[in-house]
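Missing here is one protein chain; the remaining ones are kept as they sit in the complex.
The block that comes next holds subunit A.
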Amino acid sequence: MREVFTVSKVRVATTSLAGCFGCHMSFLDMDERIVGLLEHVEFSRSPINDIKHCDPCDIGLVEGALCNADNVHVLKEFRENCKILIAVGACAINGGVPAMRNHFTLQECLEEAFLDMIGVDNPHIPNDVEIPLLLSKVHPLHEVVKVDYYLPGCPPSADAFVKVLTDLLEGKEPSLPKSMLHYD
């Protein structure tokens, strides 16, 4: 019996790419409502449980923009494994604050951060092979993979997360009422 129950749960994966984890914090702002949610949902890869890789899922929530090669790799893993992919928050939707570096060349950004900035100790641009290569420009998710739904906000409110997930669990098209639609 237990196995049947487990299988019937909707599997959700979440990740933060070039974001601030603010969307995840806002997700957790649903407080005790997460208990009710867990009646119907179980988490695959997510910073909440620290599972490192995505297995086949129903819903993927992706926060943050794409700023390095690892972000692109993770996003593609999500797209391959998630039936429904949701771009969560301003960065995922239009690049947001990380995309403000697009006004400058990558070289200018690195020099400012690691060589020229006030208080830099031992100035050098990090080049460890473990560090993912940076993309020359920051991109929103839909420029690389197909995105099924968008949840705007910086961050989206906990109510907005609950509304969209509830709609999907009930088999409806997710829709945000005007009161929950914010880009800021």
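The rule is short, and it goes like this: contacts are C-beta pairs under 8 Å (C-beta built on N, C-alpha and C of every residue); 3 or more make two chains touch, one makes a residue touch a chain; residues count from 1.
As a convention for this text, contacts and distances are computed from a predicted model.
Of the names listed as "Protein-export membrane protein SecF", "[NiFe] hydrogenase diaphorase moiety small subunit", "Cation:proton antiporter" or "ABC transporter substrate-binding protein", the one that matches the UniProt record for the absent chain is "[NiFe] hydrogenase diaphorase moiety small subunit". Considering the full assembly, A:H139 is the residue among A:H24, A:R45, A:R79 or A:H139 that touches the omitted chain. Among A:H103, A:H124, A:K146 or A:K172, only A:H103 touches the chain left out of the display. Seen across the whole complex, the unshown chain contacts subunit A at 87, 90, 93-97, 99-100, 102-103, 137, 139-140, 142-143, 147, 149-152, 154, 176, 178, 181-184.
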